[in-house]
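For this view, one protein chain was removed and the others were kept in their places.
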Amino acid sequence: MKREFEPWIKDLEPDWQSVFDVCSRCPVVASARGFRLPAQSTIVEVLNGIVGMLFPGCLGRDAQRTFAGDHDGLLDASETAQALYSCIVPVAKYYCELDKCEFCGDCEKFARKVVEDFFSAGASIREALQLDVQAAYEGDPAATSQLEVVMSYPGLYAITVHRIAHQLVKSKVPLIPRVMSEHAHSKTGIDIHPGAQIGSGFFIDHGTGVVIGETCVIGQNVKIYQGVTLGALSFAKDEDGNLVKGVKRHPNVEDGVIIYAGATILGGDTVIGHNSVIGGNVWLIHSVPPYSKVYNAQPAPVVRTKEGS
Amino acid sequence: MKREFEPWIKDLEPDWQSVFDVCSRCPVVASARGFRLPAQSTIVEVLNGIVGMLFPGCLGRDAQRTFAGDHDGLLDASETAQALYSCIVPVAKYYCELDKCEFCGDCEKFARKVVEDFFSAGASIREALQLDVQAAYEGDPAATSQLEVVMSYPGLYAITVHRIAHQLVKSKVPLIPRVMSEHAHSKTGIDIHPGAQIGSGFFIDHGTGVVIGETCVIGQNVKIYQGVTLGALSFAKDEDGNLVKGVKRHPNVEDGVIIYAGATILGGDTVIGHNSVIGGNVWLIHSVPPYSKVYNAQPAPVVRTKEGS
Partner (left out) sequence: MKREFEPWIKDLEPDWQSVFDVCSRCPVVASARGFRLPAQSTIVEVLNGIVGMLFPGCLGRDAQRTFAGDHDGLLDASETAQALYSCIVPVAKYYCELDKCEFCGDCEKFARKVVEDFFSAGASIREALQLDVQAAYEGDPAATSQLEVVMSYPGLYAITVHRIAHQLVKSKVPLIPRVMSEHAHSKTGIDIHPGAQIGSGFFIDHGTGVVIGETCVIGQNVKIYQGVTLGALSFAKDEDGNLVKGVKRHPNVEDGVIIYAGATILGGDTVIGHNSVIGGNVWLIHSVPPYSKVYNAQPAPVVRTKEGS
């Protein structure tokens, strides 16, 4: 942006100062001072580096370069590891010092452990993703190749980011997993909380409007369509009327379940038994046994016909 | 893109010329000639500058730089003011000269007034946003800190952009507010027309698929879930059969209302009384008094069980 200003712009200073005064009273902004926290865009860059490591030449950072095969994959991976470490350290310090967290103490050591565990888990994450790719290819009549699935399917991108973010949740990294999962939400319309546990061979088709809550546990080879909600039925409150955080409040979905578009399944005690099929737009707030077929007696719409012209 | 072309590409010129001829007959493109209108990307850059002024170091342009505290906030704000002014002037001229608008006349003076009024309103916009952040933190069991809300919640981003765009609507700026709100729609799946009036402490959870129409009036401390529509029931037409623009056609929602996922509330005469709760998937086209609980007698889905293997 240019630095030559209309002369009257300097007169805006008192108004800007008023905005800044409000900002200063905001606990978030005030506490951010002195911390060189990673910006959203920095975290997304790290995410893209990891995605590129998992699908070299197909997705993520420098896909064209890695496609050509004339890159140094190990160097790319080392850069990504370093960048992930550099994001985690200041975030850990922020949460340590300001939220009085006492679990980590040595934030550099914590961050190193997270990165090491992440790389240890890398191969099994990639194995799961391979099954996800196959599930999409086999489950969608419109899919013409596995390359098409990897390079264009939003459901595959969403589960890729989820598997990355969920590994960081397991390592108790604050903030960063949620920024990653909301980036995937922004790109795909699929909102998976990074805390959700999801088995391999998972396929979300179309995907816009899908919501999968924090405490969901989903088995293997589950298939979900657009607009499906796996959500909370109600929120527990403590004696002061504040919401209780961290309790189980979202359903479990066992192996081999298919959930059609627009279905809503709610509640932490709700279990969808394995190999069940849940029909479009169904509203379900109780468990069903394995091999259930659940569907709405769809209201036959009224059709009024007036032949014309 | 490279400038060395396959030799046959020059033979495409007549076809390109045909496309261009169609473009020239388009009123939008034809009328754009001679105007250096701001591109979408320029308007988004201005928007990010304003967001960065409201949440320094957390969101928007140069978040990492402003996080570090070694920036000049006043200089950033001045650049943003100048850039906003530079966007408004040509848009005002375009609308003045081509749509025969007669209300502004002196477009530079108009643009200066808009920027001054925007900065005057800045502190109260920021105050409202602070209440929005608190509402999200207190209303979502999955929220672990206010920083997480600011840096990753799509509902917070959507209301931030809305409060900016709505201030510009109040100043009668054409085009720019809608480009801003559609940018937020693109990033979040939340479609709030910039003309809607929304009180503070507003929280949209998940958010994908939410639609809030132009003439909605929403009170304070309202909470909305994904897929909620506050829309029009029908459109008035004039005697020539054209839609009448600008009439009240979307509902009012009073203070403290909660609207669960997928509910549809329609009509300009519809008022949801304060402290009401509207259940998931409800279809509502009439007013309800304060403290109402509105829910569907959800159709119990049919469950067929076939125990197997």
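Note that the chains are named A and B in the order they appear, and that numbering of residues resets to 1 at the start of each chain.
The working rule: contacts are C-beta pairs under 8 Å (C-beta built on N, C-alpha and C of every residue); 3 or more make two chains touch, one makes a residue touch a chain.
Quantities reported herein were computed from a predicted structural model and do not represent experimental measurements.
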Partners of the unshown chain among those that are drawn: A, B
Touch criterion as defined above, residue of B:Lys93, B:Arg178 or B:His206 at the omitted chain: B:Arg178
Residue, one of B:Ser120, B:Ser292 or B:Thr305, that touches the chain absent here: B:Ser292
Candidates A:Ala92, A:Val150, A:Ala196 or A:Leu284 - the one touching the absent chain: A:Val150
Residues of chain A (touch criterion as defined above) contacting the omitted chain: 45, 49, 53-59, 63-64, 67-69, 73-75, 77-83, 85, 112, 115-116, 119-120, 122-123, 125-127, 130, 133, 138-154, 187-189, 206, 208-209, 226-227, 261-262, 280-281, 298-299, 301-308
Touching residues (missing chain, whole complex) on chain B: 1-6, 8-13, 15-16, 18-23, 25-29, 31-42, 94-95, 99, 174-175, 178-179, 181-182, 185-186, 189, 191, 193, 195, 208-209, 211, 213-214, 227, 229, 231-232, 235, 242-247, 249, 262, 264, 275, 279, 282-284, 288-297, 299
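FYI, only the chains that are shown with their structure count from here on.
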Angle of rotation relating chain A to chain B [CA atoms, steps of 5 degrees]: 120
Approximate Å spacing (C-alpha centroids) for the pair chain A, chain B: 23
